[in-house]
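A protein chain is absent from this complex, but the other protein chains hold their places.
Chain naming follows the written order as A, B and C, and within any one chain the residues start at number 1.
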Amino acid sequence: MPRFEAKNPDYRTVATATFDRQPAMQSLGISIVRLEPGEVDLAMPYSEAWTQQNGFVHAGIITAGLDTACGIAAFTLMPANSDVLTVEFKTNLLAPARGDQFVFRARVVKPGRTLTVCDAQAFAEHDGAEHLIATMTGTLMALPRRG
Amino acid sequence: MPRFEAKNPDYRTVATATFDRQPAMQSLGISIVRLEPGEVDLAMPYSEAWTQQNGFVHAGIITAGLDTACGIAAFTLMPANSDVLTVEFKTNLLAPARGDQFVFRARVVKPGRTLTVCDAQAFAEHDGAEHLIATMTGTLMALPRRG
Amino acid sequence: MPRFEAKNPDYRTVATATFDRQPAMQSLGISIVRLEPGEVDLAMPYSEAWTQQNGFVHAGIITAGLDTACGIAAFTLMPANSDVLTVEFKTNLLAPARGDQFVFRARVVKPGRTLTVCDAQAFAEHDGAEHLIATMTGTLMALPRRG
Partner (left out) sequence: MPRFEAKNPDYRTVATATFDRQPAMQSLGISIVRLEPGEVDLAMPYSEAWTQQNGFVHAGIITAGLDTACGIAAFTLMPANSDVLTVEFKTNLLAPARGDQFVFRARVVKPGRTLTVCDAQAFAEHDGAEHLIATMTGTLMALPRRG
């Protein structure tokens, strides 16, 4: 498992601040539970408001958690005064998203000056166990921060 | 542009009912604006609640609209008493999701007994014009309906 | 269907030259059959040498044609003295790759200074008709040409 060094000594502060400026994360009740250079875990409680026709959490909502986890993981390795943008991602849905809580775990696979590739996994916690429910591979881009 | 015939004469009723049973779509304010065999348009008004750190709608929320559009488009071509499940999708983010309203337009590329492949596009309406902001290719699976 | 203008007036010469410098294309017998700004068709005859266990052409070989078609289509819109690199792609296999000849048809969806997104389709010609057998969405990157 490769570990990375952050170029920006304030990576924790700026990554957290970027996350906190996302109203979508607050609307979904998602929070950061672990943050290391190139690695992040987010958590989201179950809410009926985000379910589809079978009572499972909607694949798009799971994807919102996975995408943000990838974005923050990539962002921790970017230089100061960067902004991060998602270029593309691919999600495989492996099992129904049912559970009391969901964890979105991302890690950088390949950091780059312009493009960073991340892998992420979504887990559902139910019956006292963690179940892998979805995976993502995503490409993120570093941009000079606006303003 | 291939057009399809629905196997289920009640495709419109059951597709609409499946959509209406998704609390996530109500939470996001998404509605069906066009529904034909193998084709569907959904619309979503802008809400600050779904934005990320730059004020654009979060890629995961755009993906939720695209995924549901693909699911409903695929569902219109499935036999009666089916349920539809997303196997996987891939999203490319082409431009910032800013605008007053968003349209998610899906069409079936290849229907199948078990697996159906759909393409979808997300458009943002601003400055009186429609801008392509994202694309999806998704694989959907037909299952016998539960219960 | 959006049409594009080439920035490089010599786009046809340099795109063809880039294609011709790919030994893999010669090994597979792939040739350019149509080339416009942002659009390209390649053709490949059937060869048993590229088949898998059921006698159909291997998905990786179909992907090689689709990827090159995307790369050349993107390249026609890049400035002079660029090189083109594939960042990522996603392929859906829709039908068995059987036929006498295969066509790989790519078009640019979104050109960009750094990143260009292309869609491509693979068709198999058999029984006097063209069958859609695979689709690709790919992300290509412009780089300053080496040397």
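In the analysis below, a residue touches a chain if its C-beta (ideal position, glycine included) is under 8 Å from a C-beta of that chain, and two chains touch if they have at least 3 such contacts.
All of these numbers come straight from a predicted model, not from anything done at the bench.
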Among C:Asn8, C:Thr68, C:Ser82 or C:Gln121, the residue in touch with the chain that has been omitted: C:Thr68
Which residue of A:Leu28, A:Leu66, A:Val117 or A:Ala142 touches the chain not shown here: A:Val117
For chain C, residues in touch with the removed chain: 18-19, 21-24, 27, 48-54, 57-61, 63-68, 83, 85-93, 146
Missing-chain contacts mapped onto chain B: 87-88, 90, 114-115, 117, 139, 141
Chain A, residues in touch with the chain not shown (by the definition above): 90, 92, 94-95, 109-110, 117, 119, 132, 135, 137, 139
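One rule holds in what follows: only the chains that are shown with their structure count from here on.
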Identity of the chain that, by mean CA position, is farthest from chain C: A
Copy-to-copy rotation for chain A and chain C - C-alpha atoms, rounded to a multiple of 5°: 180
Shared interface numbering between chain B and chain A [over half = same, under half = different]: same
Whole-Å separation of chain centres (CA-atom averages), chain B against chain C: 28
Centre distance in Å when chain A and chain C are each reduced to the mean of their C-alpha atoms: 33
Chain B, residues touching no fewer than two other chains: 90, 92
